[in-house]
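Apart from one protein chain that is not included, each protein chain of the complex appears where it belongs.
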Amino acid sequence: MAEKIKKRSVKAGLPPGTLVHIGTQKVGESLIRILDYDEHGVREKNKAAVDECIPFRDTDSVTWIDIEGLQDIKLLGRLGECYRLHPLILEDILNTDQRPKSDDMESYIFVVLKMLDFDPASMEIISEQVSIVFGRNFVISIQEGHEGDLFEPLRERIRSGKGSIRKMGPDYLAYSLLDTIIDHYFLILEKIAERIETLEENVVSDPGPETLRQIHRLKREMIFLRNSAWPLREMIYGLEKSESELIRPATKIFLRDIYDHAVHIIDSIETYREMLSSMLDIYLSSVSNRMNQVMKVLTIIATIFMPLTFLAGVYGMNFKFMPEIGWRWGYPLVLLIMFTVAAVMLYLFKKKKWL
Amino acid sequence: MAEKIKKRSVKAGLPPGTLVHIGTQKVGESLIRILDYDEHGVREKNKAAVDECIPFRDTDSVTWIDIEGLQDIKLLGRLGECYRLHPLILEDILNTDQRPKSDDMESYIFVVLKMLDFDPASMEIISEQVSIVFGRNFVISIQEGHEGDLFEPLRERIRSGKGSIRKMGPDYLAYSLLDTIIDHYFLILEKIAERIETLEENVVSDPGPETLRQIHRLKREMIFLRNSAWPLREMIYGLEKSESELIRPATKIFLRDIYDHAVHIIDSIETYREMLSSMLDIYLSSVSNRMNQVMKVLTIIATIFMPLTFLAGVYGMNFKFMPEIGWRWGYPLVLLIMFTVAAVMLYLFKKKKWL
Amino acid sequence: MAEKIKKRSVKAGLPPGTLVHIGTQKVGESLIRILDYDEHGVREKNKAAVDECIPFRDTDSVTWIDIEGLQDIKLLGRLGECYRLHPLILEDILNTDQRPKSDDMESYIFVVLKMLDFDPASMEIISEQVSIVFGRNFVISIQEGHEGDLFEPLRERIRSGKGSIRKMGPDYLAYSLLDTIIDHYFLILEKIAERIETLEENVVSDPGPETLRQIHRLKREMIFLRNSAWPLREMIYGLEKSESELIRPATKIFLRDIYDHAVHIIDSIETYREMLSSMLDIYLSSVSNRMNQVMKVLTIIATIFMPLTFLAGVYGMNFKFMPEIGWRWGYPLVLLIMFTVAAVMLYLFKKKKWL
Amino acid sequence: MAEKIKKRSVKAGLPPGTLVHIGTQKVGESLIRILDYDEHGVREKNKAAVDECIPFRDTDSVTWIDIEGLQDIKLLGRLGECYRLHPLILEDILNTDQRPKSDDMESYIFVVLKMLDFDPASMEIISEQVSIVFGRNFVISIQEGHEGDLFEPLRERIRSGKGSIRKMGPDYLAYSLLDTIIDHYFLILEKIAERIETLEENVVSDPGPETLRQIHRLKREMIFLRNSAWPLREMIYGLEKSESELIRPATKIFLRDIYDHAVHIIDSIETYREMLSSMLDIYLSSVSNRMNQVMKVLTIIATIFMPLTFLAGVYGMNFKFMPEIGWRWGYPLVLLIMFTVAAVMLYLFKKKKWL
Partner (left out) sequence: MAEKIKKRSVKAGLPPGTLVHIGTQKVGESLIRILDYDEHGVREKNKAAVDECIPFRDTDSVTWIDIEGLQDIKLLGRLGECYRLHPLILEDILNTDQRPKSDDMESYIFVVLKMLDFDPASMEIISEQVSIVFGRNFVISIQEGHEGDLFEPLRERIRSGKGSIRKMGPDYLAYSLLDTIIDHYFLILEKIAERIETLEENVVSDPGPETLRQIHRLKREMIFLRNSAWPLREMIYGLEKSESELIRPATKIFLRDIYDHAVHIIDSIETYREMLSSMLDIYLSSVSNRMNQVMKVLTIIATIFMPLTFLAGVYGMNFKFMPEIGWRWGYPLVLLIMFTVAAVMLYLFKKKKWL
């Protein structure tokens, strides 16, 4: 996180609307995919050039321009001119440290959110920014990176004409994109739920510094998830309540549905947070309990053997005049006393329930 | 919980409105019960087929279709067509990981909530999803599982014509279903109150790791209950404030009543949560207190016997020239000194209130 | 608390409006007192029968029916018929596990709240439910139990005609009842403030397990008080903002006054809660501090005597060839070394501020 | 605080509006100061009698009646009659355990708040209640006690005619009184800030039970301050947003200014509260850290000397047949072994970073 914020300061002092890509610079080209469809057919173009989208600008069919990779700043600039996007919107698209939000710009609506995934190597959550702009007859989606292609099933659905997607407008396509991304959040939550459950057993059966480190790590991830999920909810709420004509009433029912999903995600996150807090309490209590056990063992040992050692020490003294030393039964007597002392001590510990 | 979320990810990528049952798949058939009534009489049909509800669709009597079990996806699809339910509603019914909510769909109102029960074996709370759809002349209730039949007393009330239920519309029947479910929450709270009280005595009289584990378990259950109860309140509030014509003013007074119940449930849950937090504090303090006790015992023993043992050690040294060794009263004198040291130590501990 | 909730589950499954007394069943009869007054005079009837209130129903004078004890369910039913009370209201009156609230039923207003008192034996707070129903020309007040009679001074005021009470309507009488009950809350808060202050001195001067138990007990009572006070405030707020014609503007100024009292009560409760939390922190810190002290004593003793005992042990060995043993000044020399070691240790502890 | 609440219960049962002075009864007379002014001149009267204010009642000049001391209940009653104050207002003035608030009574506005000061002896915050009533042409200010006279500079300003105060109405005078009182809060906050800073250095350099006690005391004072400041903000907000004609628009800009001050005060209080919480955490951590240090010293000493003492013990045994005893180099060898053991132990502790 620190890394991204660091990049951001690069912009301090520049006039607003200056296009600078804030985020990990990825080598290679940005990939453009154009998919134009209406009820009757689909026209598709992969690895397209920017200007190829111009002819679709004024048709009535829905044009979906999907861009992967933010390297090519000029490309975005050209696109912005073509669809008359406000410079601040372009700036927001390039700044990958954006808070999820939606902006109603009258002739189009801008939505930005985080797509989450697990890094298979480190098992950490990685997030990628997705910006969606949709207007009367177009949807532009911009993904930060190349990895994976979450939207392929959607593309397939459009090609095959299954479901009602080809009959609906760009607002429905935008909703479908959001739905795809949000459904992916549940995958992340599942994985986390599994890890929490494993951890919960560990805390009870065998708590150690590693358990602590894992609780800490999960807590950090929950903070991160929460930062993505709360504004996500807000954003969808904004869309649902929007008075823009770009969102049809029929689509709002669907937005209401993903709003419920977002609320559900937040509920889960808060629940996990509370469970982690509770686990930390349990952990601390366990450590205290164990220390108590250790202390008891020490005290029992010391309490039994210190008096005995003292007694042995007394009869180890070299005084000339110690009558007991010469007694016939002195030694057995002392052993008996020692045994009695030890027995009484043990009895007392038993009574105090230390044993 | 993890299990349910896991199932959910199965849906990622499918078009919205695809009917997939998310939850524990139960073998066997779904059970349909039809109860049609008006002021004058009751018509009942158990183990009905779906299509048997069609004739009741356009009558003025109230038709209650009660379905147990979510296995039969086709059945639901057919029912959805018959009563023109939105695909998203059907999806919500099948997805048993739903957050309690109510949706006003104009021609009908959809309500989903959790029915709670105790698992007699593990004494854990189990929850079952109940969906209620009611319109101008029908109520459809869908329960996730077969176990128990909470609604039988209600059915009996309708059959016998006791109370005013037969004179009221489907909104009153829907209210009665909600009332039955919510009344059951109090049963759960009672059981939990009992367990908390037992635990509270334990914490004071004999705290141990088991107490800790129980507090943790109850805390988890409170988190779970809370997640069910808060949206429940919201949901009933939504119904009460609804401007739909499907809910008559006379029924709203009753909804207001269960709203009060829901608030009462939340109050109790929050109270228990606070009591559990307070108990954890007490537990931790008790453990600290006990460790203090143990430490004091250890310190007293060590402080008394270490100097004495040292003294004994001194006169156990084998130096040739140790005048005290040869004294007539050396031994009794040393014993006296030892006794004095011990007495002084004990006196000091007494003064410090460690004894 | 657990007890009451337990009773509540008895009702699960019964139709709404069924009259069942939820609470501790008290033996004996319910006591009815009727007081009818206007500016010109007062008519009083103690130990009245229910039907005796009928003649007053349609007069213009104010009729105050005060009922003590909830045993007689039929009596309430009869009263309900006479004044046309909604079955849910009667249910609420009988259910003594009610959350404070007010309901505007158009022809009358229903108010339910808790009357608090200290149990003189156990010094625990006991609460009794009071329901107040007032309409155009009547006030019905229903107390759960017989103990004490908080309302006698009020009755005396009416009889004597002091103050303006006889000139005002039933809304003012209802206000006076509320005022009497709420004034009693301050008495409870006083007692608690005293106990908190005593406890606070204890925490500083002599903390022990008993202190902890008391903090815990007070915390529980604060949770309980809070549960009564917050809805109380809400309830009075509801009355003050009510648009019902049954509450005259002149009375609203007085309601505003007890609203301020309720806010004051809540402020005090929250303050006490924070003070108790702070005291628990202090308690825990004190325990930690003390353990630190104990540990230091132990460590000082061990650090001084362990090396000394070891030294004595060395010269207690029986080796044939130990030159020091035979030295003339061996013994004094060893004693000197021992003394030096002890002195150095003490100096180090002094420097570390452990002494 | 407990004391004041205790006094309050004296009133339980009395009819509302009964004038009883709740608070510490102060001996001596109440002091009345009358200051009547308009743009042209000032008429002043110290140690006036109540009835002397009557002639000013119907003039157009602003009359400021300043009363110090609440002993003389009759005086207040007479004043109440003269300016037609509601009995509940008089009751609120006398009850010095009032929550800051403002009441708009149409023909006049009533404001009550706390004036804070430091008790020079105990360095504790003391609070004094100030009530302000202002109408079309008068301001009545009532202070609980005699000590100090915060308002003298204001009086001087009126006399000299400096600033615009003589040209403005009673609302501006009331504002000036509030401004004077609120400015005094900053003085209190300063002193507390100083004490917190001193404490902060202590916690780091030399934490002890006294530090703990001071944190606790400051926490209590912050709770107290907060209870005064939050309703203060509310009260000023109420005045600023008031639709009463008694507050001119020109004055509202000034009220907005003291509203900002009140928010600033609350911000500071919350900041100090957080800093105190953070300091308590640091304190607890320091104590833990220290105990850790103590434990390490103990463990190091024990771990080094216990094996050595044992070794010495072994060669102190009196067995007849112990070959080592007779060896020529037995003694030096054992000493060497002992030295080696100690050295290894120290090396291990070094490696574990305990030293």
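Going in written order, the chains are labelled A, B, C and D, and every chain counts its residues from 1.
As a working rule, a residue touches a chain if its C-beta (ideal position, glycine included) is under 8 Å from a C-beta of that chain, and two chains touch if they have at least 3 such contacts.
Computed from a predicted structure; not experimentally measured.
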### Query
Per the definition of touch given earlier, which of D:R43, D:K74, D:K162 or D:K350 contacts the omitted chain?
D:K162
### Summary
Only one of D:T18, D:S107 or D:S285 touches the unshown chain, namely D:S285
### Message
If I consider the whole complex, including the chain that's not displayed, which of A:I126, A:I266 or A:L284 touches that chain?
### Response
A:L284
### Task
Would you mind spotting which of D:L14, D:C82, D:I126 or D:A193 touches the chain that isn't drawn?
D:A193
#### Entry: Contact footprint on chain A, counting only the chain that is left out
1-2, 5-6, 8-9, 11-17, 86, 88, 92, 97, 99, 101, 103, 209, 212-213, 216, 219-220, 223-224, 227, 231, 280, 283-284, 287-288, 290-291, 294-295, 297-298, 301-302, 305-306, 308-309, 312-313, 315-318, 322, 324-331, 334-335, 338
### Query
In terms of residues, what is the contact footprint of the unshown chain on chain D?
153-154, 157, 162-163, 165, 176, 179-180, 183-184, 186-187, 189-190, 193-194, 196-197, 204, 253-254, 256-257, 260, 263-264, 267-268, 271, 274-275, 278, 281-282, 284-286, 288-289, 291-292, 295-296, 298-299, 302-303, 306-307, 309-310, 313-314, 316-322, 354
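Note that in this section only the chains that are shown with their structure count from here on.
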### Summary
By label, the chains that touch chain A as well as chain D are none
### Query
Between chain D and chain C, is it the same set of residue numbers doing the touching on each side, over half shared, or a different set?
different
### Query
Rounded to the nearest whole Å, what is the centre-to-centre distance of chain A and chain C, using the mean of the C-alpha atoms as each centre?
42
### Approximate Å spacing (C-alpha centroids) for the pair chain C, chain D
26
### Message
I need the residues of chain D touching at least two other chains; which ones are they?
### Response
316
### Summary
Among line, ring, star, complete and other, the chain contact graph is line
### Task
By the touch definition up top, name every chain pair that qualifies.
A-B, B-C, C-D
